[in-house]
Each structure stands twice: as C-alpha cells, then as structure tokens.
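All protein chains but one are shown at their positions in the complex.
Labels for the chains are A, B and C, by order of writing; each one numbers its residues from 1.
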Amino acid sequence: MRLDETAKGVYVIAPTPFHDDGRIDEASTDRMTDFFLEAGCEGMTILGVMGEAPKLDQAESLEISRRIIRRAGDAKIIVGVSAPGFAAMRALARGSMDAGAAGVMIAPPSTLRTDDQIVTYYAQAVQAIGADIPFVLQDYPLLFQVQMTPGVIRRIVQDNPSCVMLKHEDWPGLEKISTLRGYTAEGSMRPISILCGNGGLFLEFEMERGADGAMTGYAFPDMLVDLVRLSAAGQRDAAHDLFDAHLPLIRYEQQFGIGLAVRKYVLARRGIIGSAAQRAPGGKLGARAVAEVEYLLARLGRTDARARLG
Amino acid sequence: MRLDETAKGVYVIAPTPFHDDGRIDEASTDRMTDFFLEAGCEGMTILGVMGEAPKLDQAESLEISRRIIRRAGDAKIIVGVSAPGFAAMRALARGSMDAGAAGVMIAPPSTLRTDDQIVTYYAQAVQAIGADIPFVLQDYPLLFQVQMTPGVIRRIVQDNPSCVMLKHEDWPGLEKISTLRGYTAEGSMRPISILCGNGGLFLEFEMERGADGAMTGYAFPDMLVDLVRLSAAGQRDAAHDLFDAHLPLIRYEQQFGIGLAVRKYVLARRGIIGSAAQRAPGGKLGARAVAEVEYLLARLGRTDARARLG
Amino acid sequence: MRLDETAKGVYVIAPTPFHDDGRIDEASTDRMTDFFLEAGCEGMTILGVMGEAPKLDQAESLEISRRIIRRAGDAKIIVGVSAPGFAAMRALARGSMDAGAAGVMIAPPSTLRTDDQIVTYYAQAVQAIGADIPFVLQDYPLLFQVQMTPGVIRRIVQDNPSCVMLKHEDWPGLEKISTLRGYTAEGSMRPISILCGNGGLFLEFEMERGADGAMTGYAFPDMLVDLVRLSAAGQRDAAHDLFDAHLPLIRYEQQFGIGLAVRKYVLARRGIIGSAAQRAPGGKLGARAVAEVEYLLARLGRTDARARLG
Partner (left out) sequence: MRLDETAKGVYVIAPTPFHDDGRIDEASTDRMTDFFLEAGCEGMTILGVMGEAPKLDQAESLEISRRIIRRAGDAKIIVGVSAPGFAAMRALARGSMDAGAAGVMIAPPSTLRTDDQIVTYYAQAVQAIGADIPFVLQDYPLLFQVQMTPGVIRRIVQDNPSCVMLKHEDWPGLEKISTLRGYTAEGSMRPISILCGNGGLFLEFEMERGADGAMTGYAFPDMLVDLVRLSAAGQRDAAHDLFDAHLPLIRYEQQFGIGLAVRKYVLARRGIIGSAAQRAPGGKLGARAVAEVEYLLARLGRTDARARLG
C-alpha cells in the first residue's frame, strides 16, 4: 500500500469540503472521495495548500485524514506535511502514516536559494520524518520561489531512496521532464514517478515528454483520467482534442487567489460537494466571475457531457 | 500623434529581427512593421523585454527606433524606457520622442514594495522625463515582483496627467479591470486606456471587463485584431470561438525563458521575419519543442487559415 | 498581568536550553529564567525564532511555556504565535494565554506585499485569536521581507485595540520611531509600547528617539537593562560608553545563521545555561569563531566585569 516509483495515473488534489457555516462537511467528504475514485483516480493528495490545511486545527486534520483514508480503501492517499519546522513535519508525517497514508509530500520553504541549501533541506527532512516514509518532492517555483535544477532533483533522488515521486509543476517544465527522463535512461538517476501539477496547464505535452500522470485539482479529474489514458494509449489527437476543449476552463482556474474558489464552485455545481464555501480567509467569486465560469461550462458542455449541468 | 487615453485596439509588442549572425535584420524589420500595420494594429511597442533591448547598444537602439517610426507613418510607436536610473530613462525618453515616438512605457524596478514607494517612483520618473511625455504604466507583478493595488494605480493616474495608459498584465487581473473601470464610472479616477498583456492569456474576458485592446507579442497579432473587433462588436461567441482555437498556442508561448523563441519561430515560419535568431543570451527551442509548436500550428490550421504554413 | 501599551524596559528574547543530546534542559530553563528576572528584565519573549520553536513538538512547547510562566511569577511572558495558518495561530494563542502568558507576538508571513494585504492580515489574525488577547506587532523587514510603512503600522494600531506593542526591528529604523512618536504626539495614533530588537544594534539611539526599551536576545541582557535605565535617566554619555563597549560583540552576534550559536555560547560561558547545544538544524561555531568570541569577551572584560569569565 506504500507509494513507490511505479505510481501512474491521476492523484487528484482534494479540497476540504465545508458547510456554509464553516464546519467540515463529512457527507460531502465521503461523496467526493467516492466520486474521485469511481472516476478512475489512483489516489488523492490531501491537506495541501488547496486543501485549506492551515485553516484546520490539528484534531480536524487528523480526523479528516482518517475519514478519507478509510473511505478510500485500496486507493493511495498522500498527505501534505510541509511545515515551518521539522518537529511539526515529523508529527504530521508519522501521524499520517499511522492513519494509513501511502506517503507524504514535502514542499521546500521559500527561503532556500543555493543548490546545497535545497539538497541539505531534504536530507534533514528525511532524517526528521524517517527514511521509511515514501515522500513526494514538490517542485513549484512559481509559488514557493525555490528553483531546483534537474541536477538538484537528481541529487535529492539519489541521496534519498525514500523519494519516490516528483510533483512536477515548474513552469516552463517540458524540457525538465525530458532532462530527468534522460538521466534515468543514461543510468545516472534511478526511476521515479513524475506526476504533473500546475493546474494541468501543459498536461497533454507533459504526458508526451514522459510524465506518468497528473496530480492537480482541476474540477474535472474524470477528464484528467481520460486524458492520461488516451495519451498512454498513443491516441495523440484524441488526447489533444479532449484537452483543448477543457483548456479555457483549466486556464481560468489558473488564477492565484481565486483558483480554489473556481474549483469549489464547479465541484459544487457538479454535485460532488455540497457547498463552495471556504473558511476565512479565502478568495471569493464575484457575480462577474460566476457568470464567466458558467459561460465556460456552457461552452464546454457542447463537446463534453460532463459539463452540462442544467 | 501623441498617445492619449482614447487609445484602443492592438499595440503589438515587436521583437527585434536579427540575422543568424546577430546583425540587425533591417529588411525583416521593415517587412514586420508593414505586416503588423496592415494586419490592423493601431500601434507597436518596441524596445521592451521582448524586443531584446538590453542586447542592443545605444546607437542600434536609436537606429532601429527611427527606422520603425519612419516606416510606421501614422501608426503610434511606444518605446520602452525602463532603466536602472533616471538619467538613462530620461535620455531614452527624450531621444525616443525626438525621433517621433507617440509615448513611452515605464516598468517599476523590482525593489519597490510599499504603496508609497511605488507612487513616489512614478512621480520621480515623470519629473525625470518631463511631464509632457505620455507614458504607459506597466503592471506585471509576475515578472517585476511589484504589486500595485487598484488604489495605487489610481493614485499614479490622478497624480500624473501624463499617465495615459495601463499595460495591464496582473494575474489574476479580471477583477482589477472591473475595479479600475468602476473608479472611473464613479468619478474617482480619470479615464485611461487599458491594453492587456500577459501573452493574451485572458484577453477574451479582459475585453468583456472593459479593456480597450491588447498589447502583447503573440505571434498572430492579426488574430488579436479580429478578437478585439469581435468583442467590441458584441459578438461574444465568435470572439470566444476564435480565442479558444488559438489558446493552446497562446498558452504554449507563456513559458518564461522560451516564450520569445516560440514567437520568433512562428513569425519566421509565417514569413514575417527572416530568422528566429536571438542575440545571446537567449532561450532556444529544442527539437521536441519545435515539433510541439508545429503540431499546435497544424491543429490551429484546421480552423484558421493563417496557421496553414505548408 | 496582561501586556499593555505602558510596557517599558527589557523583555529578553529567551533561547530554549537543550542538553547536548537534544533533550530540553529544565534545570537550565529555570536558572536562565531566574537570571533574566534578577537582572532586571521586565519580561521574556519565548518560542520565537530564537527559541528554536519550530524544533519543539506541541507538547514540548506547551510544557516549556508553562514552566517558564510559572517560574517567572509576576514577570510578563510573551509567546510567539506566528504560524502558517490561523488555526494553528489561534490554538497557540489561546493555549498560551490559558497558561498565563501576558500576550502574544505575531510576525507577518513573507508573502505580504501591498499595504492593504498587511493591514488585512492583522485584522484576520485578530479575528482568529480573539480581540481580547494583547498582541505585539513584529516589524522585521530584513528577515520577513515585509515592509510596513509608519502609516501601515498606524492603521493596524488604530484598527485593532489589542495591538499594544511594536517590536521594532526595521533597519534603518530611527526615523520610523520618530515618525510613530510624532503620530501619537499629534493625536493621530494612540500610544503603544515600542521595544527594539534587531540585536540591539542601534539601541542607544533608539532609546533617544523615544523607544520604551529592548526586546532582543543579546547574551548580556543585564547590560541592556543598565542601558535602558541610563538612557531613561538622561545619562547620555554613560549610556553610550556602556553601549560602545558592548558593540563589537553585539555586532558579532548580528550574523544570520550563527547568531544564536554565539548567544548560546556566551550564555553557557556565563553559566546561565548548561550547554550551547541546539537541536538540528542549527548553525555551529567553528574553532576560529569560538576564538573570536573569546577575544571579544576578553576585550569587553577590560571595562565590564560581567564579561570576565575566567
């Protein structure tokens, strides 16, 4: 049940469903979990930035983790454990694994600059959480302000056997995937799983460059599943046709500060969660934005029945 | 001939054409200028980041400015004059206006943080170049690391009558346009022209929020002209159909470091410039990237004849 | 017992004493607390960056807080509650106050840029922890990358009655103190306590500009107490003589990454704590650095008997 370097497919980034009054919506949590897994997702990543983790207290975090892990059965759950210090990271990581998680995800703190600082940080993180816990290296320079070269990623992978996956969301990142796959082909880096985030904005080409799948929170993860399958099957034109139909909405989601609001709105419109509510502080959709999303859904509905929401 | 707040349409961000050996390609410069204006662009913005301005020496900068301004006839030419100090900014601005430019564009230095620092910087810039030169305020937080609230933009506009245009490329930015237009509607900010950059990634909705047009370097500025016209004419669905067809390529251009390489490649493939060459240092397209661009062009060509390049 | 705007004197930033094997050193914690208070400190600030808070787990944090608060008797203890999310901040703040803390300290997250973002953040923080908890606004641009103008500080103070103190560590900061005191003199900002950090590097002039005291972790807090008293008594030359004698060491402590190592080394040499050990990851003093500190102590010992450590 542990995450390893053979992971493929879609690991959806899951939001945390709330009632309008801010309480955790447990029924929606179950329904969402069921939906994601029935849609073909191989796993879920929870308690990341998208999951509003900083707005949950420790007891709530543990409770929702356990609920999702239990509900998910054989599917793999990855828990975000990034924290300002290693003591909290260790507690989160050990607690998550005890609850049945498949692995954890670690983002770099924004203060890291030099290659050595980044490599050292991950060595210390592994020492803190224990080398027995599989972890995902999150590479998202636009958000974290930390730039990892392919060479630095290789050092981390080679130094730490428990690094089994890269959440790739560098931008631009196509050449990076090719370079990393080239390292493995030439034997200078052991194989790892590469799942792509960054909202899926380049996913169709990322798959062609050698990615294993997606790890992002786009509100149509069922489309991501189809896309990954089409791409893996070599049906290039069909994959691009599907992707291009969704691209206007994928792009619309890529707005810092309100991206989660768009996602929750669409998930609620699809009936997957009960409410688009976020705990404060959270970005909100104005009337104009709601109308724009509805227009995009209507246009998407012309070719994808899943977007016909009545 | 001076730029003013009534400016509308497309002001294309122009690259600087080079021969493969690094010399400025004057024939391509003329051909490109003709093409842009015949395509319906109202103006051009030159010597910005996209124009590889830092790779030109002072004599070359002046020469190419004069050449384009002369060739452009009645069309308005805006010259980027951002510089590390006000002495250089003043020299560039006065020299450009003497050569016949319609106005200048000023980006904020990346060290600015507080609201007051930003407002003060533009006051000093106007004092340096002279209050008689119309200028464009460039608002591109993702690149410059400077965040201007709508309130700060209003202060700059109200304090400086020579600020006639906003190059809007905040991301996300739709609500910002609505807020700024709301300021003018309520009478708290005088009207200015708002042209949108950021590669055009949200242009179809930006027009609907009240933008006056586009100022970006997408390699199909003729499409931007059509889109702006359709949107202005209220033909919403047609505007979105056109935009969506181009979005996969627009998105592909939005890759820091290689975006200009993609643009020059496509412009060269279209025969608008003679070579995709950049002066060093410049991002380069690998074979995989070239094949991806060609695939995108082929797909685009199914609905837009301008992309059928044989 | 609550912190309020009349606070004066020295609130020492306390390190967390560890045994060489990483366990919390409770005997040293008691001895250090006694020493600081007998030296004349009005209070202590614990669980800040200097206190290695991120290396403590939740149970340890709570335990050491309670221990120090109990030991400190009537002295005021301020607890650092900066956290990546408001849920954790609230839990820390409520828990600290329940344990008997006098107030809490909140640093801004490094992502804040615009004036409004900063003001909004503190409004949300107060909403999260409750308006009944007195808090210290920490203004340390060099470390946090957040720049607050005097006007922004005034907005925070006026909006939030529970903001009773500024930990002033802007650099340069002398004019800022004068401006803030001017606001209060002119009636546009209610009075707050201003205690100075930044290692004490400008403390002698900061007192003359109107500061109420010091909040820093210099390894001779007994000297800080003397300096604040001399300055308050108008004995300017004596205050500067004392300060200047310590400045070479104060300056030596002002080295990011190893500052805490210097402080713990000197505190251990003075017998105040049992060991200079830090939990990993921590900056370490090499042999050259130790020799330099010893040389500085020997020189200081010529005029200040407290530095004659045998």
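Here is the rule we go by: a contact is a pair of C-beta atoms (placed from the backbone, for glycine too) under 8 Å apart; a residue touches a chain by one contact, two chains touch by 3 or more.
A quick note: this is a predicted structure, and the numbers were derived from the prediction, not measured.
Undergrad: For the chain left out of this view, which of C:L62, C:L174 or C:A268 touches it?
TA: Here the residue in touch with the unshown chain is C:L174.
Undergrad: Going by the contact rule already stated, which one of A:V152, A:A239 or A:V262 would touch the omitted chain in the full complex?
TA: Hidden-chain contact among the options goes to A:V152.
Undergrad: For the chain that's not shown, point to the residue among B:D21, B:D57, B:D74 or B:E186 touching it.
TA: Final answer for the missing-chain contact: B:D57.
Undergrad: To test your reading of the contact rule: which positions on subunit C touch the chain that is missing from view?
TA: Looking at subunit C, the ones touching the missing chain are residues 142, 171-172, 174-175, 178, 201-202, 205, 208-209, 240, 243-244, 247-248, 251-252, 255-258, 286, 288-289, 292, 295, 299.
Undergrad: Identify the residues of subunit B touching the omitted chain, counting contacts across the whole complex.
TA: 53-58, 60, 83-88, 90-91, 110, 120, 124, 127, 280-281
Undergrad: Which residues does subunit A use to touch the chain missing from this display?
TA: Looking at subunit A, the ones touching the missing chain are residues 113-117, 147-149, 151-152.
The working rule: only the chains that are shown with their structure count from here on.
Undergrad: By CA centroids, point me to the most central chain in this structure.
TA: Nearest to the common C-alpha centre lies chain A.
Undergrad: Averaging over Cα atoms per chain, report the distance between subunit B and subunit C in Å.
TA: Inter-chain centre distance comes to 48 Å.
Undergrad: Any chance you could list the residues of subunit A touching two or more other chains?
TA: Not one residue of subunit A touches more than one other chain, so the list is empty.
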